[in-house]
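Here it is, the structure in full.
With one protein chain withheld, the remaining protein chains of the complex are depicted in position.
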Amino acid sequence: MLTLNPGLMFWTAITFAIAVFVLWRFAFGPLQKVIEDRRAAIAESIATAEETRAEAARLLAEYRETLASVRAESEEILERSRKAGQSSKDDIVEEARRQAQRTVEQAQEQIERDVRAALQQLKGEIAGLTMAATEQVIGKSLDDADHRRLIDEALSAANLDDLELGSGR
Amino acid sequence: MKLLKRIPLWAWPVIALAALAVLFVLPGGVKANFNVSNEFVLQPVIKLPKIGPVDLSITKGVIYLWVAVVVVCLFAALVNRGLKARPGRLQVALEGLYELARYGIAGSVMKEGSDVTWFPYIGGAFFFILVCNLCGLIPLPFGERHQLSFYAATGNLNVTLTLALCTFVFTQYAGIHKKGAVGYVKSWIIPSAPPVLKQFIFVMHIISEFFRLVSLSVRLFANMLAGHAILGVFFAMALVFQSYLIAVVLQAGSVTLYLFEIFIAAIQAFIFAILSAVYVSSAIEDEE
Partner (left out) sequence: MDAHAAKLLGAGLAIGLGVFGPGIGLGSMVGSALESIARQPELRGEIRTNMFIGIGIIEALALYAFVVSLILLFVVK
């Protein structure tokens, strides 16, 4: 094993050359290609994933924005309709109030008118009655001047002005 | 077939090793006067005529070399045909070995560019020596009396010296190719050294070049030889002692050693390839 053996050296050189040549020409190329292809494929899929993620983030932001704007819009519509409802309610209430007031005023006017008419009538009747009663009592007819004076006295005694004032609101 | 599939994957190497151990022991017969050094004697299996001093006879070592080449060519054919984008188990293993050689050895030692140029040699040496070392652990029937015995081709100094000579020649070629013959020889001398030392450095460099040759060849040779000698002693000790107890105990020990030798085979191939890469790149690259 320590002696020089040129034959073995020759065979070693031959076999070593064959092995290196075969590996070089037939094995290393495909292996390198497979490894580089895989590396490229991995890099590409990472890039694609990155792209997809960016796209997804972009879409998400877009959707979020859209959602926010839609929400604001709906808020605004709601607000506007609420305002419109409020104002129409106010209008109706105001109208009703005015109508009621008008009705009340009309009623008061009517009452006043009625009261005044009634007072007028009352005055006439009181004068007539007073004249009849006085005729009967005195037994004689008074002249027209006396009549007037007497009626006025009676009326002031009956204090009908107070009555008239009390019929107010 | 069903029965074979039921055997778990991890059991296969164990079965193989057990079979090897049995095979190694059985045909040896009763041979009490075992001498390890006989295992390394190369007797011609097929006699061929001598051409001058070159004896081309096919010996055990030559057969193991051819076995290694056949295995290398089989793997090359396998790689050339059946690589897939989605790798199987074998392909992952081969790709891992390739990446170790390409990026772990050539890529990490040499500079960008020269690693592509020199990878075919470095990688070829790595795979050839790896396969040689591992094939050396397969017993073939080429012993003295045609019994099964194993022999590593790389366990012979002539083989490793030839491999180291290849690295040596390629180193010189790379240096001359890169810097020109004069520039290469000049690059051995450190320009800033004083003139008295320059001759000394020159001589030292030449000596170290040849010492690299010696260390590269002797390292691989001695490792494989020592491993096989120890394995041979362990396997044969049962025959020497002729005791079943010692046989059982030593067989367990020798199986462990066998596994360790697989590790050593891989490590030595790695070291040879990486030192070749270091030497070649030291010839190419400019040193300070």
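Labels A and B are assigned to the chains in the order they are written; within every chain, residues are numbered from 1.
By our rule, a contact is a pair of C-beta atoms (placed from the backbone, for glycine too) under 8 Å apart; a residue touches a chain by one contact, two chains touch by 3 or more.
Small disclaimer: the values here were computed from a predicted structure and weren't measured.
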Inset, instruction - Please provide the labels of all shown chains that the missing chain touches. - result: A, B
Legend entry - Residue in contact with the excluded chain [from B:Val109, B:Cys135 or B:Met237]: B:Val109
Inset, instruction - Out of B:Ala222, B:Ala247 or B:Ile262, point to the residue that touches the absent chain in the complete complex. - result: B:Ala222
Inset, instruction - Out of A:Leu2, A:Leu59, A:Ala96 or A:Ile111, point to the residue that touches the absent chain in the complete complex. - result: A:Leu2
Legend entry - Hidden partner chain, residues of subunit A it touches: 1-2
Legend entry - Contacts of subunit B with the absent chain, listed as residue ranges: 37, 104-105, 108-109, 215, 218-219, 222-223, 225-226, 267, 270-271, 274-275, 278
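The rule we apply is simple: only the chains that are shown with their structure count from here on.
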Legend entry - Whole-Å gap separating subunit A and subunit B, where each centre is the average of the chain's CA atoms: 89
Inset, instruction - Mind listing the subunit A positions that touch subunit B in their complex? - result: 1-2, 4-13, 15-16, 18-24, 26-28, 30-35, 37-38, 41
Legend entry - Residue numbers on subunit B that touch subunit A, as the complex places them: 40-42, 53-57, 59, 61-62, 65-66, 68-69, 72-73, 75-77, 79-80, 83, 85, 87, 94-95, 98-99, 102, 119-121, 123-125, 127-128, 131, 153, 155-159, 161-163, 166, 225
